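Just one protein chain is left out here, and the rest sit where they should.
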Amino acid sequence: MLRNWTQRITLTDIIVWIIGLAILVGVVVGSITTLQIGKYSADNWIDLTISGLALGGVYALIALGYTLVYGILRMINFAHSEVFMSGPFTATFAAEALIALGLWDTHPILSFVIVLGVAALVSAVIALLLERIAYRPLRTAPRLVPLITAIGASFFLQYTFRGLYGSGLKAFPTQEILKGFWMIGTIRIFKTQAVAILGAVIMMLILYWIVQKTKLGKAMRSVSEDKEVAALMGIDVDKTIASTFAMGGVAAGVGGILYLLLFPVAHFFMGFFPGLKAFTAAVLGGIGNVPGAFLGAMLLGLLESIGPNLFLDGLGIPTPSQLKDAIAFTILVFILIFRPTGILGEKLTQAKA
Amino acid sequence: MAVLLVKGVTKRFSGLEALSKIDLEVQEKSIHSIIGPNGAGKTTLFNCITGFYTPEEGGILLDGKNITALSPDRVTKLGISRTYQNIRLFKNMTSVENILVGMHPHLKSGLIGGIVHDPATRREEQKAVEEAKRLLQFVGLRGKGDMMSKNLSYGDQRRLEIARALASRPKVLLLDEPTAGMNPSETQEMVHFIRQLRDELKITIALIEHQMRVVMSISDMITVLDFGVKIAEGTSLQIQKNPKVIEAYLGRGAASGLGENTSQAAVPA
Partner (left out) sequence: MQTQSPFPWKQVVSAGLIGGGVAVLLSLVGIVTAFNERYIVSGLFTMGQVLFLAPALLFANSTIRRIAPQPAPKIILAGAISGLSSAVVLAILTILGNLINLRIMFVNSSPELFEMLTFGQEYTAGILILLGLGLLLGGITGGVFLLPSKIRNAVVQAAIWILMIGLLRDMIVTVSYRWGPLAAVIKYFFAVSGLTLTGTIILSLLIGGLYYWRSGKTKPSVPSAQQTPLKRLLTLAGAAAVLLLLPPVLGTYFSEILDNVGMYILMGLGLNIVVGFAGLLDLGYVAFFAIGAYTMGVLTSPELGFYNMTYWEALPFALIACVVSGAILGLPVLKMRGDYLAIVTLGFGEIVRLLALSDWLRPWLGGTQGIQRIAQPRIGPYLLESQQELYYMFLVGIGIVAFIAWRLKDSRIGRAWMALREDEDVAVAMGINHVGTKLLAFATGALFSGLAGTIFAAKLTSVYPHSMNFLVSINVLSLIIIGGMGSIPGVFVGALVLIGSPELLREFAEFRYLAYGALLVVMMLTRPEGLWPEERRRLELHEVTDPALAAISKSKAEIESPQKAG
């Protein structure tokens, strides 16, 4: 194995390693400095951690869509961010209707379930339409083509929803029952955050169970291993792929509602950044890998939440929160350069001669 | 004199041994066939020789020089060229362009030359195109230089791939199933052509082949692999009589897809 390395390390590898190391050093130095200065109290850090976990939970549900589709089709569903957006954006109207009907606060659980249902349904439908219209005909096309189609579809969906629902921001109403926070010892956790974390965990467990234990899950796994062999064994490949997209859609829709709990504003562009970050999370954990998506998402959520204050502040960067997106993108770039198989790793097969 | 020497090469893929301690000597200017049932490791061996894979154990020498862990482009520059089982031409480029890419290491012009078209660059391009056309003619594709390679017939594509491989002026040419998918008359042409390659261009040829008739008629030496292990080596007469070879093929039955041909392997020519 060593002979692999010594013969093939090139100058470019060295340069990239140096840049990477420099960034790492910057992060460590910044963190140490911030902690030494003690600008933030323990409570601050705990608040940030909880936000990070809640955010991570949401990212996990979106990441699931990316990772499942990648596992089964070996393509990045660039338009998944719009799948994520469509459900919750539509569900805000449902929420408003429920308020008008007086059900929003009198029957909070029912209302919440309805809103979840609407979001999951719409997102799933969009995902299915995407698969059927834009991706299925291109399954055998050279790599670049489906990717461009996905990008086109992403924009199309974004601006279609902008045309349908308007370009403005739509506030997502918070239920009375979810206002305020709980205290666990000295730790303060907002009710919305609790629901987000809990919801994400439950959803992930359900989906993990489906993938591992059900017939559909088995079909999904065999199709992702080898499409042709799965077809020979009698598996309906088209239906399995469609189901995968639907599952990703449902997860994204639910994740969307949880996201609206944390950031109660819906708009046509709301999918872009969370989508990219969720993709980063999926890759971070190991793309094609369900537990990996969860792990990566949690990590990313934490880093995004704590990061700006932890390492950027220490380096003397003013208004570090401006750069929190940059942190996510830097992680993305890092992971894809240094360890594209992610933390939990998954074999990325490469076709050889 | 062995121009290509493979010693004790072992290649593993996550625990599975695709090749186990393979020894191979390809004599200069010979035609050396490598045969074996599907999955025996033949293409993996080619991949190791050309530098796509690096073997876990063992070494490969070209004219005495150690090429074991060299990258594919270095191996090509040292004189080994290959064609591929699934024909990997540059589909959206013309025949001539495909061959010109093959000549890449022998051409010198760079970015500036490409833009400015100084006399040296122009001359080099002109000579290259002439040579490419000569190669086209040699492989029987005269006049098809400006056709998109994806529009060529199957047989022509195989020929073009060989022309492209020849463009880098190799010492050793590795052909991976050159007659796959061809009918008997085309196969005959290819056999004739391979002999021509060796006789006229004086290069060494190693080929992976499934059609026994082809193997038996042109090989100076045959190596048989099964499950990544060398099970026999010798001339065509020796191999045909070798019980281990017969067992390896017949024992597999229909799955190997060689049903029709094994009868020929079992019966002495």
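Observations
Think of it as A and B in the order they're written, each chain with its own count starting at 1.
By our rule, a contact is a pair of C-beta atoms (placed from the backbone, for glycine too) under 8 Å apart; a residue touches a chain by one contact, two chains touch by 3 or more.
Computed from a prediction, not measured in an experiment: that's the story for all the values here.
The residue from A:31, A:67 or A:154 that touches the chain not shown here is A:154. The residue touching the chain not shown here, chosen from A:216, A:242 or A:276, is A:276. Considering the complete assembly, chain A touches the hidden chain via residues 10, 12, 15-16, 19, 75-76, 93, 96, 133-134, 137-138, 141, 143-149, 151-160, 162-166, 276, 279, 317-319, 322-323, 325-326, 329-330, 332-333, 336-337, 340, 352-353. Along chain B, the points of touch with the absent chain fall at residues 50-52, 71-73, 75-77, 82, 84, 88, 90-94, 97, 100-102, 104-105, 107, 109-111, 113-117, 121, 125, 143-144, 146-148, 151-156, 164, 168, 181-184, 186-187, 211-213, 260-261, 264.
By our rule, only the chains that are shown with their structure count from here on.
Per-chain Cα centroids separate chain A from chain B by 46 Å.
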